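All protein chains of the complex are present and in place, except for one that has been dropped.
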Amino acid sequence: NSSYFRMATVAVALFIAAFIVMILVGVVTHSPPAVLIECFLSEEIQFAIRLSIVTSVISTLLCILVAMPVAYALARYTFPGKSVMNMLMDIPMALPPLVAGVGLLLFFGVSPVGKSLAAAGLAFVFTPLGIIMAQFFVNLPYMLRVTRSTFQGVNPRYEHVAKTLGCTDAQAFWRVTLPMSWNGLLAGSVITWSKGIGEFGAGLMLAGATRMKTETLPLSLFLNMSTGKLEYAIAAATILIMISVVSL
Amino acid sequence: NSSYFRMATVAVALFIAAFIVMILVGVVTHSPPAVLIECFLSEEIQFAIRLSIVTSVISTLLCILVAMPVAYALARYTFPGKSVMNMLMDIPMALPPLVAGVGLLLFFGVSPVGKSLAAAGLAFVFTPLGIIMAQFFVNLPYMLRVTRSTFQGVNPRYEHVAKTLGCTDAQAFWRVTLPMSWNGLLAGSVITWSKGIGEFGAGLMLAGATRMKTETLPLSLFLNMSTGKLEYAIAAATILIMISVVSL
Amino acid sequence: MLVIDSVSKSLGEFSLSNVSLSVEDGEYFIVLGPTGAGKTILLETIAGVYSPNAGRILLNGRDITEVPARERNIGMVYQDYMLFPHLNVEANIGFGLKSRRADPAFIRGKVEESADLLNISHLLHRYPGTLSGGEQQRSAIARALVMEPEALLLDEPLSALDVKTRESLRAELARIHEATGTTIVHITHNFEEVFDLADRVAIMRGGDVIQVGTPEEIFRRPNSDFVAGFVGVENLLRGTGSANGTVAVGDLRIRAENAIPGPVSVAIRPEEIQISKVPLPENGRNVVFGRVDSVRPNGGLVRVSVEAGVPFRVTLTRQGFEETGVAPGDAVYLAFRPSAAHVYSSGEEEA
Partner (left out) sequence: MLVIDSVSKSLGEFSLSNVSLSVEDGEYFIVLGPTGAGKTILLETIAGVYSPNAGRILLNGRDITEVPARERNIGMVYQDYMLFPHLNVEANIGFGLKSRRADPAFIRGKVEESADLLNISHLLHRYPGTLSGGEQQRSAIARALVMEPEALLLDEPLSALDVKTRESLRAELARIHEATGTTIVHITHNFEEVFDLADRVAIMRGGDVIQVGTPEEIFRRPNSDFVAGFVGVENLLRGTGSANGTVAVGDLRIRAENAIPGPVSVAIRPEEIQISKVPLPENGRNVVFGRVDSVRPNGGLVRVSVEAGVPFRVTLTRQGFEETGVAPGDAVYLAFRPSAAHVYSSGEEEA
C-alpha cells in the first residue's frame, strides 16, 4: 500500500540521522566535563583556537575580496574562454586538499616565484602565512560559487535601471547589486569561514604540523591523536563540532 | 567608463585562473616523465590505485543506496522533525573530515555497538573496511544533497498522473521519478566517487596510515611526503589531479 | 454521477472550504475562477492525490473519499501535459494499462484506438520533447482516455497553448466528449471555453464555490458582485427591491426579471442595452433617458458611457454604433428588457 513506501523511506532517514547524532555525541561526551574544560584552558588548545580564528578570518576576507570581482565577471559578462575559466575555478573544489597543499608547497617552496616571494619576506612554507594561503586556495571555489549564484540571482534589469538613472557600471554594482546580495554573501562567508577553521590537508602540506607554531585546531587534533594525548584531541574535536553546528 | 569595470573584474578572474593552472601544472611537471611512469608502475602506487578504486566504488554505491530513500523522504514527504533532520544531514558536510574520523573511531573502536560489530567480524578500525566507512560517512551528505535536489526537480505531478494510471507510490517512483532522475543521480555519483578517491582526514583517523594495508592514493601521498619519497608523492598527486579534472 | 459533498482541504496557501458540487453522468462541467481560487486542489482532491480534511467524494454511488488514486478510475490531465519524458508517446499512452498488467497485444490495440481518436497515430514513436504543445496535450488526453475513466479531470488543458492550437483543441474536446460520453470536469480561467464546451459552470473564489449554473445563467444572472465583475457585467446598480419585481435606483424604477425585496444590486450586461437618439417604444422594456458622456472605440467594439441619473455603460459593435449615430453630449434613450436586468440581494455581500 502507498504508506508502506513512505514509512520505509522515512525509516531509513531516521536511522541515518540517528547514526550521525550518535557519532557526534560520542565525541562530545567521551571525556568527563572537568577534563574537557581543563584541556580547553590549556596553553596548547588556547593557542590553536587563537591561530585558527586569526587564519580563518583572514583567509575568509581574502576569499570575499577575490570572489566578488571574479564572480561578477562570470555572472554578468561574456568573454572568450569564460567556460574554460568556469571549469578551472571548480577544479580546486574537486581536488583533494592534500594535493592542493602539495601544489602550493612546490609553488612557494621550489618555483622561482615562490623563492623570490620568500626572499622578499613572504614565506608561506611551514609558516602561519601558509595556513592562510592553504585555506584561501581550498575555499575560494566555494565562496566563488555562492557569490556567483548570488549575483546571478540579482536580475540584471536592476542594473539596467540604475544605469538609465545615471550610474556607471561600478556605481550600479556598489549601489544596487552589492546591497541586494548581502544575505548571499554573508551565508557564503560563514560557510567559507567554517571550512577554513576545519581545513587540514592543504595546511598540513604547506604549513606543516609544528606544535605551537602552525598548530590550528585540526592540526592539534592530528598531533594529539598521533602522540596519544586523546583528551586534547577530543577537546579540539569538540570545539570543531560546536563551530560546525553553529555555522549551519 | 563602463568598460573599465568590466576589464578590471575580468582581469582578476584571469589572474586567479592562471594561478590555479600554475599550481596544478607545477605538480604534474615536477618529476621527469620517466620517473613518474616508474612510480606509477611501482607496487606501492599500484596497490594504492587498486585500493582507492575498490573502496571509492563501494562507498559510492552505499551512498547511492542510502541517499535514494532518504532524499526521497526529504523531497516529497512532510513528517515531524523533518527540518531538524535536514539540518542533521548537512552537519557532516560542515564537519572537518578529521573530526568525523575521530567520531567514527570512537564509535567503532570504543562503543559497545562497535565492539560487538568487531566481534562479529566487522572490524572498521585500522582496516580497509574503515576506509569505506570513512568515505561513506563524509560523502553521504553530498550525494544526499544532489539526490534531494534532483528529486525535487521532478514535478510531483508526474507521480500524481502515474498514480491515477494505476501505480502505487513505489511503482510511481520506479517507473517515473527514478528514470527522470538518471542525469542528476549520475552527476551526483561521479562527484561522490571523486570525493571518495580524494578522502584523507576521516580515513586517516579511522583506518590509519599503514603502508600497503590502508594506503589509498591520498594516504600514499601523505606517507611518502612524510618519509621524503617526493617522487612517489608526486605520482599519487598527479593521479589525483587527473581524476579531479576528468570527473568535472 | 460525481458528488463532492462538503469537502474541505487546506494545503499551504491554497484551500477548499466546504465545497459541494454534483456533476451529472456525461456532463461537461467547467469550473471557472481566478488564479488562487483553489481550482487545482479541487481536481487533485477528486483524483485522490490528496485526502480531504473533511467531507466525502462519491463516484457513481461509491464513496471514494479514502480510496487511493490508483483505484479510483479517474483520469487527470494537467496544463503542462506531464507526459513522461523518458517514454515515447506509445509507452505514455500504454502506461496505465501496463500498470494493470494488461496483455501487450491488448495494450497495443487500445493505444492505437485512443491515438486514433486524438489524431496522433503518426506520433506514437516520437518522444514528448519533440512534440508541439498541442500534440503533447493530445497525447496526455489519450493517455487518460485509454483507461476509460469514469470521470476525466482537465486542469486548464488549453492554457499553455497558443491561440490557434487552443481553438482547434477546444473543438477537439467537444468532439471527444460527444464521442465518448465521458463525464468531464474542466477547470479554467478562460471564458471562451465556457460557451463552447460547458453544460454547466461553477464559479470559484478563494476556495469557495460562489455560483453554479448554465453558461447563460452565469453570464446573465450573476448572484453576487464577484461573479458580476468576473463575467464582465459592467452595470451594477444599487437600489431597493420590492416584491413586484421593480427596483428603485435613485429616481429610476427598473423592472427586473426577478423580485427580491430590500437592498439589492441590479446587474445589466452592457451588450444588452439598446441606445438611440430618438425615443424608444417601451414594449414592456425599461426605457431610460440620459446624456452621452464618452465614446471609446475598442477594436471592433465601441463603449459608450451614458449619464442617466446613474451612470450606464453600453457596448455596441462598430456597425451598431454607426447606425445609432450618437456622439458625446447627445441626449439619448436607453432600453433594456426586464429579462436583461437581474437582481440579487446585496445585503450579504462582504466588503
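Letters A, B and C mark the chains in the order given here, with residues in each chain numbered from 1 onward.
As a working rule, a contact is a pair of C-beta atoms (placed from the backbone, for glycine too) under 8 Å apart; a residue touches a chain by one contact, two chains touch by 3 or more.
Fair warning: this is a prediction, and the values are worked out from it, not measured in the lab.
Asker: Of A:82, A:163 or A:211, which residue touches the hidden chain?
Answerer: A:163
Asker: Among C:61, C:129, C:284 or C:300, exactly one should touch the missing chain; which is it?
Answerer: Missing-chain contact among the listed residues: C:300.
Asker: Given that one chain is not shown, which residue among C:140, C:264, C:316 or C:332 touches it?
Answerer: Touches the omitted chain: C:316.
Asker: Which positions on subunit C touch the chain that was left off?
Answerer: 191-192, 195-196, 215-216, 219, 231-232, 269-274, 296-301, 315-320, 323, 336, 340
Asker: What is the set of subunit A residues that contact the non-displayed chain in the whole complex?
Answerer: 155, 157-158, 160-168, 171, 175-176, 179-180
Going forward, only the chains that are shown with their structure count from here on.
Asker: For subunit B and subunit C, what's the span in angstrom between their mean Cα positions?
Answerer: 54
Asker: Where the CA atoms of subunit A average out and where those of subunit B average out, how many Å apart are those spots?
Answerer: The computed centroid separation for subunit A versus subunit B comes out at 17 Å.
Asker: For subunit B, give me the residues that contact two or more of the other chains.
Answerer: Touching at least two other chains: 168.
Asker: Which positions in subunit C touch two or more other chains at once?
Answerer: Only 68 qualify.
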